[in-house]
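Right after this comes subunit A.
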Amino acid sequence: MTLGNYIAAPLLVSGVVFFLAGSAGLLRFPDVYTRLHSLTKSDNVGLGLIVAGLAVQAESWFVVGKLLLVWLLVLLAGASVANLITKGAMQRGIKMWTPKI
Partner candidate 1 sequence: MEVVITTFPWEVVLILAPLFGALSCFLWPKSARYLALSTVFVSVLSVVALAIRLITTGSYRHAIGGWRAPLGIELLADGLSLLMLGVTAVVGLAITVYSTGYFPNRQLLRFWPLWLLLLAALNALFLSGDLFNLYVALELTGLAAVALTALSGGRAALISAMRYLFATLLGSMSYLLGVVLIYHSFGSLDIMILAQRVVQSPVVWSAMGLMSAGLALKTALFPLHFWLPPAHASAPAPVSAALSALVVKASFYVLLRLWLEVFPPGQTAMLGELFGALGVAAIFWGGLQALRAGQLKLLIAYSTVMQVGYFFLAFPLAMAAAWCGVLYLLLSHALAKAAMFLAAGNIIYFSGHDRIVDFDRIANQLPMTLAAFALAGVSIMGLPPSGGFVAKWLMVEASLKSGQWWWAFALIIGSLAAAAYVFKVVGHAFTQTTVRGQTNAVPALMEWTALALALTSILLGLVASWPLAWLEIGGMFSCESAR
Partner candidate 2 sequence: MTTELLYALVGVGLFSLGLYALFVRANLLRKILAVNVMSSGVFLVLVALARRTGAVAPDPVPHAMVITGIVVAVSATAFALMLMLRIVQETGRAELPDTWSE
Partner candidate 3 sequence: MDAQNLTQWIFDTLTGLGLLCLAWMALASSQLIKAIVLFVAFGLLMALTWVRLDAVDIALAEVAIGAGLTGALLLAALAKLTAVQTATSKAAHRSPKDRAARKLYRMPAALLLLVAAGLAYSVLSLPLNSRGLSIEVGANLDASGVGNPVTAVLLNFRGYDTLLEIFVLFLALLGVWSLGSLPPHRIEPAGPVLNTLVVVLAPLLILLAAYFLWAGAHGPGGAFQAGATLGAAGVLLQLAGWKPGPGFARLPWKLILLAGPALFILFALFTLVTGQHLLEYAPERAGILILLLETGATFSIGLTLAALFFGERPDDAEGR
């Protein structure tokens, strides 16, 4: 194992943890807004960590650039789509979940 691998492994593993948490949230959270919250978090941070992990191991700067581009595009798309879904949900009058006290 090289030094790169030692740095990459924790990054990749923590990325996977974020994805797992996000998926659990998507399945378990009570309404569309909270689910979106969990989904976008995992997408952005989890993918960011995985991209970072892969970038450390990348063979050239060109590959690093491509990986970054992937991350930025997913950020852009994820954020916009989350906004659109929320807007649609609000327009349809889906109520926000309130915790029962």
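Just so it is clear, contacts are C-beta pairs under 8 Å (C-beta built on N, C-alpha and C of every residue); 3 or more make two chains touch, one makes a residue touch a chain; residues count from 1.
Regarding candidate selection, all candidates are chains of the complex that A comes from, given by their letters.
Since this is a predicted model, take the numbers as computed values, not measurements.
Set subunit A beside the options 1, 2 or 3, and in this complex the one it touches turns out to be 3. Against candidate 3, in their complex, subunit A makes its touches with residues 73, 76-77, 79-80, 83-84, 87.
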